[in-house]
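Below is one structure, written out as structure tokens, with a few remarks after it.
Removed: one protein chain of the complex. Kept in place: all other protein chains.
By written order: A and B. Residues from 1 in each chain.
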Amino acid sequence: MMTIKKRVAVIGAGITLFRRRLKETGKELSYHASKMALDSAEMNLSEIESVVMGTAPDAFDGIHMKSENLLDGAGGTGRPYMRPFVGGGTGVFSPIAGWWHVASGLFDTCLVVAEEKMSPVQPHPQTAFRTIWDPFTTRPLHPNLVWIFALEMNRYMTVHNIPKEHIAEVAVKNKGNALDHPSAQLAAKITVEDVMNSETMVWPVQRLDISPPSDGAAALILASEEVAKKYTDSPVWIDGVGWSLDSSYWTNRDLYFPQYVAEAAKMAYKMAKIDDPPKEVSFAEPYDPFTYKELHHMEGLLLAKKGEAPKLTAEGVTQRDGKLPICPSGGLLGVGNPIAAAGLMKCCEAFWQLRNEAGKRQVDGAETGVCQAWGDLMQVGTVTVFRR
Amino acid sequence: MSFDKNTNPLKLHHLVGDMEADYIYTPGVAGDKFFKALRDDEKFLATHCESCNHTYMPPRMYCERCFSKLDKWVEAESTGVVDTYSLAHEDRDGEKLAEPVIVAFIRIDKTDGGIIHQLGGVDHESVKIGMKVKAVLKDKSKRTGGLNDIDHFAPA
Partner (left out) sequence: MSEKMKEVPGIYLRDAELKAEDAITFKWRPNAKYAWSGGIAYSRYLAELKNGRIIGRACRECGRILVPPRMFCDTCFRATDEWVYVKDTGTINTYSVSYLDADANRIKEPILVAVIDLDGASEGIGILHYVDPKVDPKDLHIGMKLKAVWKPEKERIGSVTDIAYFEPLKEG
């Protein structure tokens, strides 16, 4: 089906603080993350041939067509520059776009940047979601975005008879893991009881099941194999990419399983020649804006059988020192959720883990890492496989 | 299926609405310093990149050419040169204005950048590209921190 001309490596990564509101503009945040990524690769901007900017809805920053506004902060001035966009899936989709810039042979280097500034929109970032609905069939009902996740969560829990306590374990683990992440916004030592006793927002979603809105940016440097070897002895390879979208008529689908994530994962695994994902993947960073999403996505990523991810989590398999560490970074629940930057944060984590640079967060014997993001009307799966 | 020639959605079964949300923007690290100096000290601050020999107005905290972090602040002038201008006969919503507004891009002296603003104290027949102008600030009590703290630019 395809001709991949060049193997693609990651050779640098950068990230900012994630906070509810940062003083820096979106451009300035993009600059900080890009600059750290360049410094870590010991590169100058002049060595960058192309730039990919991943940033989610304009309605957060409140700047229409914001990727053009962010251009100079991402080092895009005077370069081939593009903005790929698949809603919440954008953070993991942007390195996929960067990958094809290089894999195609068109460029030898690509700077991939992701930025989100959710603090400008008032009274709450949720307000920006009031207008994502179909104006005829859904918007007149005044939905809150959390509704559709609560509906999905209930369907998932009911079909598999999952106890809420097992789902709560995800918040405990991720907020705990985030204690070791210097960017983290909501790192904390909490218990299952804390989650179970937290305020009910949209049943069955409770306060501690939700990741926070954030400002932040992240960046990766991609390079072709020949060029990567000039800069580093320890490149991290992007060996598989996949993405898929399901119908936007989400009330016409069965929400208990994210089929679109499975399709994206199969595409990526096939490219990476992975036949038995639970055995061959050493750790994963599935998208976790809500506790249940990590579990739902583990199943979509074929890392657990349908309905079994909660059990694995309750048994401790997904702890950092478990057999299959999940979200060793601390995830969106712990590090924060500046949408596109949160997805790319996961790819940065894979890079640091596979280079053995993750410090206290380090997973033993990390060989292969999988990152995934999700979004829009519960319909997008984006997957990237990284190897050392 | 049929495709009728109608460009007015109001003649069809339709809904009306908006994309309403309120926004509070903050000007960032460089912007904050720039607007505060303008508001409180009537100064035009710029940042300078030594390796590119480029002075940014409005100031930036990084050089978009070489990507180095800029922490060298310099004081620019409140004067400049009209680089280009236009006459706006309508407001933002397309309403006719009684008098055309002169909108100009002004290259600020001692910098490589400039500011878009209105010209005042000159009629639209005598405005010229290359004209020397100077910023006229609002009264201190009326300044709020923003480009509108400059009331207009007038011939120097």
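Simple rule for what comes next: a residue touches a chain if its C-beta (ideal position, glycine included) is under 8 Å from a C-beta of that chain, and two chains touch if they have at least 3 such contacts.
Everything quoted here is computed from the prediction, not taken from an experiment.
Asker: Please pick, from A:15, A:56 or A:70, the residue that touches the omitted chain in the full complex.
Answerer: From the options A:15, A:56 or A:70, the contact with the absent chain belongs to A:15.
Asker: Looking at A:5, A:124, A:273 or A:323, which makes contact with the chain not pictured?
Answerer: A:124
Asker: Touching the left-out chain: which of A:77, A:104, A:138 or A:319?
Answerer: Checking each option in A:77, A:104, A:138 or A:319, the one touching the absent chain turns out to be A:138.
Asker: Provide the residue numbers of chain B that touch the chain removed from this figure.
Answerer: Counting only chain B, the missing chain is touched by 1-2, 9-10, 12-27, 29, 31-32, 35-36, 39, 145-146.
Asker: Counting contacts across the full complex, list the positions on chain A that touch the omitted chain.
Answerer: 13-19, 21-24, 29, 32-33, 36, 40, 62, 119, 123-124, 126-127, 130, 135-138, 140-144, 146-147, 150-152, 154-155, 158, 181-183, 199-205, 215-216, 247, 249, 251-255, 348, 352, 355, 357-359
Assume only the chains that are shown with their structure count from here on.
Asker: Calculate how many whole Å lie between the centre of chain A and the centre of chain B, each centre taken as the average of the chain's C-alpha atoms.
Answerer: Chain centroid spacing, chain A to chain B, equals 36 Å.
Asker: Which bits of chain B are touching chain A when the two form their complex?
Answerer: Going through chain B, the ones touching chain A are 15, 17, 19-32, 60-62, 64-67, 69.
Asker: Inside the complex, what are the residues of chain A that reach chain B?
Answerer: So the residues of chain A in touch with chain B come to 21, 23-25, 27-28, 31, 34-35, 38, 44-46, 59, 62, 72-73, 75, 77, 119-123, 127-128, 130-131, 135-136, 139.
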